[in-house]
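See below for the structure under consideration.
Now for chain A:
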Amino acid sequence: MEILTGNELMSGATVYLDRSGKWVEELQQARVFLKEESEAKDAALAVTKKGGRVISLEVETVTLRDGAIYPDRIRERIRAEGPTAPRFDRQHLDEDGHVSI
Partner candidate 1 sequence: MLDLAAPGIRAHKPDKLRQLGIMSLNGMFDEMDGVGVLRQAVTELLPGDVAIVSSFGADSSVLLHMVSEVDKDLPVYFLETGKHFPETLEYVETLKQRLGLTNVIALHPDAKDIERFDPKGNLWETDPDSCCHIRKTEPLEATVKGFGGWITGRKRFQTSERGVLPHFELTSDDRIKVNPLAYFSDADITTYKLKYGLPEHPLYSRGYKSIGCAPCTSVVAEGEDPRAGRWRGLNKKECGIHFDFNGAIAKPMAEQELNLWKDGKFIADPFHPWVEGDDPASVRYTHIPLPVFLERRDAVLANPHPVGLLVSPGDNVELVKGDLDRFSSIAINFPAFGDGRGYSSARLIVERYGYKGEVRAVGDVLHDQVSHMRRCGMTAFVVKHEPTRKALEDGKLATVDIFYQPVGLTEIPLGTRPFLRRAVENA
Partner candidate 2 sequence: MYRYDEFDAAFVKERTAQFSDQVARRLSGELNEDQFRPLRLMNGLYLQLHAYMLRIAVPYGTMNSRQMRTLAHIARTYDRGYGHFTTRQNIQFNWPKLRDIPKILEDLAAVEMHAIQTSGNCIRNITTDQFAGAAADEIIDPRPVAEILRQWSSLHPEFSYLPRKFKIAMSGSTADRAAIRFHDIGLQATTNGLGEIGWQVWVGGGLGRTPMIAKMISGFVPHEHLLAYLESILRVYNRYGRRDNKYKARIKILVHETGIETIREQVEEEFAHVKGGVLTLPQEELDRITRYFAEPDYELVNQTSVDVAREKILNPPYGRWLERNLNAHRQAGYVSITISLKPVGGAPGDATDKQMDVIADLAERYSHDELRVSHEQNIVLPYVKITDLPSVYATLVEHGLAEGNAGQITDIICCPGLDFCALANARSIPLAQELTRKFAAPERQAEIGDLKIKISGCINACGHHHVGHIGILGVEKKGTELYQITVGGDATENAAIGDILGHGFVAEDVPNAIERLVDAYIARRESPSEPFIAAFRRLGKQPFKEALYGDA
């Protein structure tokens, strides 16, 4: 299973593609692409790349733990939460940072 993630251009904040095609802050709202949905995933990537408002796009592999999305990489878990030390809240989107594909 995979999710799409990137950083929003203005704030640099971590965002995830959700089911409605919006880029949102919350990992748990991310759309999970199954293996057979690779076409939809590629299409979403291509459109986003063209739009230019979400950068540093990545496909991340995840598993579901008790129904929650759990990224395989530590890096992704930290990206979703913010730095562990010193502990800082993650970056948030500005008002005009809410984009969809």
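Convention: a residue touches a chain if its C-beta (ideal position, glycine included) is under 8 Å from a C-beta of that chain, and two chains touch if they have at least 3 such contacts; residues count from 1.
If you want to know what made the cut, all candidates are chains of the complex that A comes from, given by their letters.
Bear in mind the structure is a predicted one, so any value in this text is a computation, not a measurement.
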Answering which of 1 or 2 touches chain A in this complex, the right candidate is 2
Residues of chain A touching candidate 2 in their complex? 7, 9-14, 52, 55-56, 72-75, 78-79, 82-86, 88, 90-91, 94
